[in-house]
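Handing you this structure, nothing more for now.
Complex shown without one protein chain; remaining protein chains in place.
What follows is chain A.
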Amino acid sequence: MVALSLNASLLLACMLFCIGLAGVLIRRNLLFMLMSLDIMLNAAALLFVAAGAHWHDSGGQVMFLMILALAAAETAVGLAIILALHARGRPSLDADTGNLLRG
């Protein structure tokens, strides 16, 4: 049972990706930018799953698993960077202030 057609899923993924992109562009807080990145990754995952359902290929869900691992790694590294910035006296989490990592 496939309830959603390919066109509708493509449209949903496109709109979700645009909302995530707008979130990255309009917010200055690093935490909100990370959440918007997660929304964009979810839109890409929806695209893979919808294409896999349309052509009845399980490769789409395999790529979904890859995106899931990618999102987990990206979130962990991003949150570690946020905590490091916060520990060094930048409590505002402004994306414009932290431009030097010094790893």
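Just so we're on the same page, a contact is a pair of C-beta atoms (placed from the backbone, for glycine too) under 8 Å apart; a residue touches a chain by one contact, two chains touch by 3 or more; residues count from 1.
As a working rule, contacts and distances are computed from a predicted model.
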Check: Given the options "Formate dehydrogenase", "ABC transporter permease", "NADH-quinone oxidoreductase subunit J" or "Membrane protein", which would UniProt use as the protein name of the unshown chain?
Finding: "NADH-quinone oxidoreductase subunit J"
Next item on the list: Using the touch rule from the top, list residues of chain A that touch the missing partner.
Entry: 1-12, 14-16, 18-20, 22-23, 26-29, 31-32, 34-36, 38-39, 42, 45-46, 49-50, 52-56, 58-62, 64-66, 68-77, 79-84, 86, 91-93, 102-103
